[in-house]
Structure formats: C-alpha cells, structure tokens
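Here it is, the structure, as structure tokens.
Every protein chain of the complex appears in place save one, which is left out.
Order of writing sets the labels: A, B and C. Residues in every chain begin at 1.
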Amino acid sequence: MKILIANRGEIAVRIIRACREMGLPTVAVYSDCDRGARHVRDADQAVHIGPSPPSQSYLRIDRLLDAARATGADAVHPGYGFLAENAAFARACRDAGLTFIGPSPDAIEKMGSKTGARAIATRAGVPVVPGTDEPFAAAATDRQIVDAATRVGYPLLVKAVAGGGGKGMRAVETPDSLLNAVRTARSEAGSAFGDTAVYFERRLIRPRHIEIQLLGDCHGTIVPFVERECSIQRRHQKVVEESPSLAVTPALRGRIAAAAQSVAKAAGYTSAGTIEFLLDEDGSFYFLEMNTRLQVEHPVTEMVTSIDLVHWQIRIAQGERLSIDPERALAPHGHAIECRIYAEDPDQGFMPSPGLIRGVRAASGPGIRNDGGVVAGYTVPVFYDSMIAKLIAWAESRGAALARMERALREYEVLGIRTTIPFFLWLMREPDFVDGRFDTTYLDQVLASRRGDSFMTLTEPEETELAIAAGLDAWWRATSGAASSSRASGSAWKSAARQDALRG
Amino acid sequence: MKILIANRGEIAVRIIRACREMGLPTVAVYSDCDRGARHVRDADQAVHIGPSPPSQSYLRIDRLLDAARATGADAVHPGYGFLAENAAFARACRDAGLTFIGPSPDAIEKMGSKTGARAIATRAGVPVVPGTDEPFAAAATDRQIVDAATRVGYPLLVKAVAGGGGKGMRAVETPDSLLNAVRTARSEAGSAFGDTAVYFERRLIRPRHIEIQLLGDCHGTIVPFVERECSIQRRHQKVVEESPSLAVTPALRGRIAAAAQSVAKAAGYTSAGTIEFLLDEDGSFYFLEMNTRLQVEHPVTEMVTSIDLVHWQIRIAQGERLSIDPERALAPHGHAIECRIYAEDPDQGFMPSPGLIRGVRAASGPGIRNDGGVVAGYTVPVFYDSMIAKLIAWAESRGAALARMERALREYEVLGIRTTIPFFLWLMREPDFVDGRFDTTYLDQVLASRRGDSFMTLTEPEETELAIAAGLDAWWRATSGAASSSRASGSAWKSAARQDALRG
Amino acid sequence: MTFEIEVNGRTRRVSVERAGTEPGQFLVGVDGTTKVVDARRVGEFGISLLFPGDAHAGTAIDLAPGSAPGEVLAHLAGRTIRIVVNGRRAARRGADTSGTAHGEQKVTAPMPGRVVRVLVAQGEGVAARQPVVVVEAMKMENELRSPKAGRVKDVAVEAGTSVEAGRVLIVIE
Partner (left out) sequence: MTFEIEVNGRTRRVSVERAGTEPGQFLVGVDGTTKVVDARRVGEFGISLLFPGDAHAGTAIDLAPGSAPGEVLAHLAGRTIRIVVNGRRAARRGADTSGTAHGEQKVTAPMPGRVVRVLVAQGEGVAARQPVVVVEAMKMENELRSPKAGRVKDVAVEAGTSVEAGRVLIVIE
C-alpha cells in the first residue's frame, strides 16, 4: 500500500513516520510556499499541487487525485483539517479506486451536519445539549426565531450547522441581542462555509470539554478510549489537551464511553473518530458533535494507552480486525498532556508570527514526545494554521506531567520567530490550571484579566544577562569585522573563528 | 536539595532534567574542553574543575568537593563512569557533609572487588560462574596458576579483580596459552586500574548477558525490575540493550530477580544498582558482577515499567520509602530498545571520530526518546568516552520497536562528524539480530565475517542523488561567489540568498 | 566598547572589554555595574555565560537576528525576548522613520489578510495597547493594537478590505 498524504505540517510528518514504521512508501503533496517543508523532505515522493492558498492546492480534489495517479499511490490519508471531513473527497477517492484512510463518505456526511448528528445521538439515546432540532430556514421570521430561542432558554449559542473552530458562533445572554447575533452568525457562516444555516443550543454555564476517541473496524467492532479533556481553549480553539480528565471518575468514564460507542455505531462509523461532549458541573454530559477524522490531540490518548492510532487507521483501512483489549483502551496509564506550539506572539494578542525559522532544538528526554512539522531554514507561511509542533509530556501523575512539561518547554528553542511556548510556561504555573479548576471559559477569562501583560517576564538578573549577552555579541561583531553591524550572526564556518575571538 | 553532578555528557543532561522536574537546582562541573558543553549550558551553576584529561578534572575528588562548597551544593550525583563506583569518593562526600546519591561507601567497596562480590553472591545462595574464589597472589607460581586453571576447566577467562569494560580480560582456549594470557592481563590491569590482581572464570560457550536493575531504599526495601538483555557487545562493550529479553520467560524472570534481590540484600544495598548475570543455553544463570550505580542502559527499564529511576535515586537519597508495586516492576509493558550513538566511524573499525558538530537533528515522534549530550557548535573532545546520545524506541512488540528504531535512526542527523548510526541501521536488518538468535559473542563474530565492508551502502539511485546534490552545492558556490570553493557552506544569513539563487 | 541595548523595552548601557589575557574572560558593565563574565560561543546562535563572582551562576542564551536593523530575538529558558542594539543610532540611520520622528505611529498589516472590523474612528483617543483593528489571517482573527497612547489621525481601511503585508491600516498621533 502506497499512501498519499493529502496534508502538510506536523500531521503529514506524523503519518509519514507511521508509514515508515509499517514499511509503506509515502507520497507528499505541496503548495508553492511548502516546497522546502519538512513533509516534502521526509516522504519518498512529492508532488506539487498548486499555489499557496489552500483553495488552489490542499483543497483541490482534482489535483490530489492527479498526484495519486502520477505516483501510483493506492491510498489517501487526509490528516485533519483541509479535506479530512469532506465527504465529496472521500467519495472521489473511492471512485478513483483509492482507499480513503478514514470513515465512509456516508458517515462523514451524516455526522458533518451538526443538527443531523444531534438527531443521530438522540436516537441512540444519548443526551444532547438542549436546542433546536432543525436549522432555521433562510425565510424564518423574527417571530419564529424569538419563539425558538424562548423554548431553548437563555443564555444560548447561535451555531452554524456546518460550523467548526468557533466560526459562525455567537453567544446570546438576553433576548434583546438575539436577532443581531443570528444575523452576524449567518453572515459569518456563509462566508466561512458557504452555508448560512444556523441553530440554537443552550449555553451551559461552566461546561468542561470532554471527548472520547474511538476506533471502528470494517467488521462492526467499535472500541472507545479513555477520555481527553480539552477545556483549555482560546476563542473556542483548543490549545492544551490532556488525558485522563480530573473531572471524570471511572464510573462516569464508562458511561460517557458507552454513549460515544452508541453514537458511532448508529452512524456506522469506521476508522478513527472522536465524539465531543460537554460535561456540566452536576456530572451530566451532553453530545456536542463528532469529528470524523484523526484529531490534533490524538497523541495524549496514545501515551496513556500505548496504542498507536495512526497505525490502527492504516490497519483498519487494510481490512484488519481491531484486536485491542477494550478494558485497556479505557484504563489510562499515567497522565499525558499536550501543548500546541503555534507560531504566534502571545504578547501581541496571539498574533500569527510567520517567518524564517533559523534554528530548532526540540525538547527531548524522558517522557517527552515532540511531533514537529518544521525544520531550520523553513519559512512558516502566512497561508495556513500556524501550528508548528505539538509537545506532549507523560508522567505517572498529572502533577509530574505538568512539571515535566515545564522542563521541556524551557528546553524547547525555535529561533527566529515567536511561538506560544512562553504562554504555556506561564500556564503551567497558573493555580487554577494546576489544580484542575477550569472549564471552557477559563482561559479566555484569565487572559482577559491579564489585560495584555507580557508573558516574557524576566527576573532582574535575567534582564541583565540578556543585556550582557547582546553586548558581547555586538562586541564580537564590532571587533571581528567579519559581518556588518546590521547582520547579527555569522556562519557556522565563522563561528569557530568567533569562539577563538571570544576566548581571546 | 541542590545537586552537584560530578559528570558530563548525556548522563549529566539526564540528571539535570530530573532535577528540574523535581524543582531542584543543579551544579555542573567541567574541564577545559567542556566549557561549551551542553551540561554546562543546562545547569544553574557551573564550575571549572581543571584541564581536559579526566585525571586532572572529573576524577579530582578535591576539586569536586571545592566546587560543591563554592556553590552551596548539598548533594552529589556521580552519574556513571568516572568516580561513580569509587568508594573513596562516596566517603569523601559523606565526610564533607554532602549526600552522595548512590549506595553507601561500604556497599561500593564490597561489590567493587569481583572476587569479593562472587563470595557475597555465593553466600546468598546465588550461583556464580565456576572459577577461582580468590585472586592470585603476585607471587603465585606458574604451577599454582596451571593447577587452578585445570580445576576451573577450559575454555576460561582471565579477569582483573578490579576490571570493567573488557580491560584486563583474556580468553584462554587451551592450557598452552594460559601463562602468556595471565601475564598480559596482569599488565593491562595494572596500567588500567593500578591493581594487577586477576582470577579465573570458566568461559560459557554461548552466554547471553542478562541483568537485573534494582532500587533499594534506606529502610531495607529492595525492588528488582524486569531484566535487560545486553548481549549485543563489541569487544565487551554494550552497544544495544533491550527489555525484556527474548530468552527470559516470566518464570525465569522471577527466579533471576529473586537471586538479584538476595545479593543486593546481602550487600546492604541502597539506591539504583544492577546485577549482571550470564544466562547459559540450558537456562541456568550465573552471577557475574554488580554495578553499584545508575547504568547507561537504564532508559529501557524506564520505558517498559514507566518508573523514573533517576527521580527515585534522588527520592531515596532524601530518605523516602520505595512505594513501587513490585509486581509492576517485574511486568514489562511493551518492548524497549536502546542504541548507544557514539562519535565513531564504523567504516574505520569504529575509530573515534571527535570533532565539531555542525548540526544535530535528533529523532523524535511517537515512541522515541532521545537522551542526548551534545549541541551544534560543540566539539566532541578526544579525552572521554565518545558516546554522544542514546536513542531509545518503545513499541508494543519487539518487532515494532525495531521498525520504529530504524525509522528514528534514518531521521537522526549529526552533521560534521561520523557516528555509529549507520552501523545500527545495518544491525536492525540483520536476520539473527532480528530473530533474537544471539549471545555475547554474536556481534564480534558477525563484524569479523564482514571483513571491514562499508556500512554506508548506497543504492545506485542514492549514489547518483548524492552526486547531484554535491554538484548543485558546488554550482551554487561557484555562481554565488559568496564563499571560496574550499568552504562548503555559508551562513544562515546567506542561506536565504542561496535559496533565491537556487530558485533562479 | 560601549553599546546601548534595549531589553524588553528598557535601555541599558553595556560596556565590554577583555579581562586580562585569559581566554573568554570579559569585564562587562551594565549601567555602571561591572562584572567578570566567562563567555563562550556555542554554534551559530548560542552564547554560554558564567559568572564566577556570582557563585558560578550560569545561563545559556541564543541570539538570532530579528527583522529590523539592530534587532535581535533572544531565547532564554523558553522565552523569546526582543533586544535592540544601538536602536537610536540605527533609527537615526534608517530611512522610514520620519513618522516616528513626528510622534506619529502607523498600525500596519503584519501579513496578508482581510480586515474584519475597525474598532476606532478618526479623532478618537486611544490607550497604549488598545485594540484598534481586527484582521483575519492564518485562519485566525487577530487584534492589532495601538503602539502608544494618542489619537486616531487616520483610518485608512474599512471592514472587508483585503490587505497586503505592510499596508497602513490606522495612523495614531
């Protein structure tokens, strides 16, 4: 089986690693700005599929199929994002005779509509967040909208049926802001997903985001895994994930996992997928949506269960039966936590910070896994999600995992651009985070309360050390004459000479 | 507790990581050539202790104690090698009021003599390899020596009482080479350890090297761990270690572990230590020696038991009681394998290859742990052991761990010097190694049978690709005029310009 | 040799000279306080500092060039710190600083994107770091903030406009 990876960045690298371990050749695809990307280096073959904007490359089904044809690939792994949850792509692969490493087009379609998925969950006997069962028709009157909101109750969320990542979503506290919120959400959803349909969901006050990873094979077996908690979100985007959750007891785990399994069975689900729930303060949980793909945060599950989800995706696609002990999948071993390292400047409101990466020294050592997607010399482009790596720490307890994560974050160096590492260093010492007192609103609240304070806090000695280092660097450049003063660094060749200079 | 690490290289980095995770400050020490070493970068404080030769720096007890005093350290971790098994050092630390993170001086002394350790094992009811119970007096006559050899039986090994790492050891197949071997071994032992005492041990024909890691606390509890197999040795030096061993059944594991525990109890052992055994083809095992320190290969045990041995060494030194479930310590979870990456040229008979490291890109991703000791810009010195990193792969089965190791070895880049990575890539595909058909003589035999063939085997397309890459590199240098042709590389600053040049 | 070095917004005077003939030994003064520093380059970006006088305290800092003249991005124990060496001199040499000289500062698009919302109007007073415009880029909405307290002199874009990197969006005076 030769696998074309219809993706880029760390997930493409992750999948190439799995393929290599299984002895399978790989085909990468790349856009203009990704010619020098790591996934292109690492794959056995690589095909250019167009200009940098995703709509002209990574989202072009025709070019991806052409690339598979030109390289003799017989399977496609979509990763996450881009076309991973696009039923038309899964169908086009199937029609072109390619194995799509993911669920069936039907399952993607069924679970892709948020209201459709809610209906499936309800029929499977799984509670959903109270809300409207059907999206509003474009012609719905203001009266119909207000009445529906009254039935659901306030506070509520207006959500796009085709939504994701917080797009087309608006919180409504009181009836007077309702109609305006619906209008905004519709217009945002229209431009983001080409679909203006929206619906209402009751907004829980302090919900935690709990999700169940599962695997389904082509022989009807579905295995649910220990939960992940992903409540640490910035503007509805997950930034830290962990497993297990402090808020889930073994008994509750069993119930949530069984609920997830029922929904997946009802959807006829195969491959890796995740069912997201909201967990209320009183311990009740509600189906939120299903992600019909591998998720960014899959490594935390791998680390507490020792099961390789990408290997299994491929084995399932090859027709293999799941041979995972269901009890083991639900019994977490230790604790794992993941930080998504983005090329963003946390001191500028998490503004993307693309640019040339001059050096990378990834954290390593005991209990540390780094799933990276970049190399020194690569320029982080402006066209895509800015995640450049995922850092995962495992330890016997949550406390030890946080301490290990902090150790690793201090080690991690990405030179030339700014990343979210300093933000995570701060978070690892935030009392409410450390004690597990958080819900999905926690991070936005605590960030707002900081009023833009810098994360680059320095002690007085550190500040002095930085001034000294910069002074010595400037002194060297001035005395060596080897580089003009506007160029801060010489070559590897020259650095030997510089060492001598500093010694002298 | 502030810990001074009386060591260098990867083990110093490993210990600094553990200390950071436990919130403990660290003090590094360094010799002249190690000023730019990674352990100096990583520690909170660092003290120069002398010129590069170990006898003038890392082996200077007085300077190490001075360094502890100057920095306010109150504990010392010796790592492995150097003074780790030196009872006088442990005693000097104790006398200076410093906690020695290791066993008591008495335990080091008792187990440091090979014949003394054999006697302790015998008294504990553990079988030892048949041999002489006492070393020969320097005045022993040839007749006495020949008679003792006859009693032990041929083939036999002449071994230095103070030996280690194959030094002062000679194999004797037949009586006529006996006296010559004794003379050589004595002289080698004298120059290596300052002690000419030797003894005889029967040489087993196809022994496997099996060892038991254990931890002992200061309250009398000793916990033995699942075995490691270290039969892959080049000239009596371990190069690959794994856990568990293919040759050990759970029942045998229980018996070897119990034997190790008895020996450690008899020695009054505390902290981390390892008892080495030879396992004969018929399943009988013999005590070989005890290592009274942390070992190079400790990570494979950590990966299959999820127990952090360095954390526990520190906790034990702080007086904590062992709270490890003994059953868990003996029940391996999956399979782990370690490759010791040396700065050696496998194509020149594993000649050391010291020099400037221009770049390091360590392997990473699922199931991979890299315990590295170097950074780009560091010059591997000629004065010490040439190990620069340990690469450890974990997977659910041995086969999957080997496949993962091969994947990681391909990823691993150390630029500017030669390493043993290509040798390991070859080994991961050697049929006898893959199938577990090996003993301690395997590697030397298979290497001898290769008669110096290169490990850098290239396919015809790869050879062409290398010629093309070198040609393009030369073309760029010639056309850019930015560097003379004898300098193969420009600076990071220039590389952006080079990218443009290659584009154009 | 003396440099003016801005670390995290604070400017220090740093003097550097060799300490005797010992290799790697320097006397470095920061705002008049001088220490012996044992310094070593490691690789292209790394610098290792030891302070024999401060109980042998040590630190490792990596310095990579930033985007502006004299700007350096420093890496210290997980944090990325902006350092400017002789910034005033560099600014004096620079060409595109006329606005700065008059106390005017421009909020520009840091990357190509689409203006989602303009949060201020011409003539409005703004605080330092107050969000003034939202630009969508790299799949995220990004708030751009005012570089200083002042008044909005000009709003050069409206919501919905696609902008290139460097395009002036708002001018603060």
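By our rule, a residue touches a chain if its C-beta (ideal position, glycine included) is under 8 Å from a C-beta of that chain, and two chains touch if they have at least 3 such contacts.
From a predicted model like this one, the values you see are computed outputs, not experimental measurements.
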{"item": "Displayed chains contacted by the hidden chain, counting the whole assembly", "value": "A, B"}
{"item": "Omitted-chain contact residue, chosen from B:Arg170, B:Arg358 or B:Lys390", "value": "B:Arg358"}
{"item": "Options A:Gly72, A:Pro175, A:Pro250 or A:Pro461, residue touching the unrepresented chain", "value": "A:Gly72"}
{"item": "Chain not shown, touching residues in chain B", "value": "165, 235, 237, 348-352, 354-355, 358-359, 382-386, 409-413, 415-419, 421-422, 425, 452, 454-458, 461-476, 478-479, 485-492, 495, 498-499, 502-504"}
{"item": "For chain A, the residues touching the chain missing from this view", "value": "27-28, 35-36, 40-47, 67, 70-72, 375-378, 491-493"}
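Just so we're on the same page, only the chains that are shown with their structure count from here on.
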{"item": "Taking each chain's C-alpha mean as its centre, the one farthest from chain A", "value": "B"}
{"item": "Distance between the centres, which are taken as Cα means, of chain C and chain A, whole angstrom", "value": "30"}
{"item": "Centre-to-centre distance between chain C and chain B (centres being mean Cα positions), rounded to whole Å", "value": "46"}
{"item": "Geometric centre distance via CA averages, chain B-chain A, whole Å", "value": "39"}
{"item": "Multi-partner residues of chain A (at least 2 other chains)", "value": "358-359, 410-411, 487, 489-492, 495, 499"}
{"item": "Contacts with two or more other chains, residues of chain C listed in rising order", "value": "24, 40-44, 57, 65"}
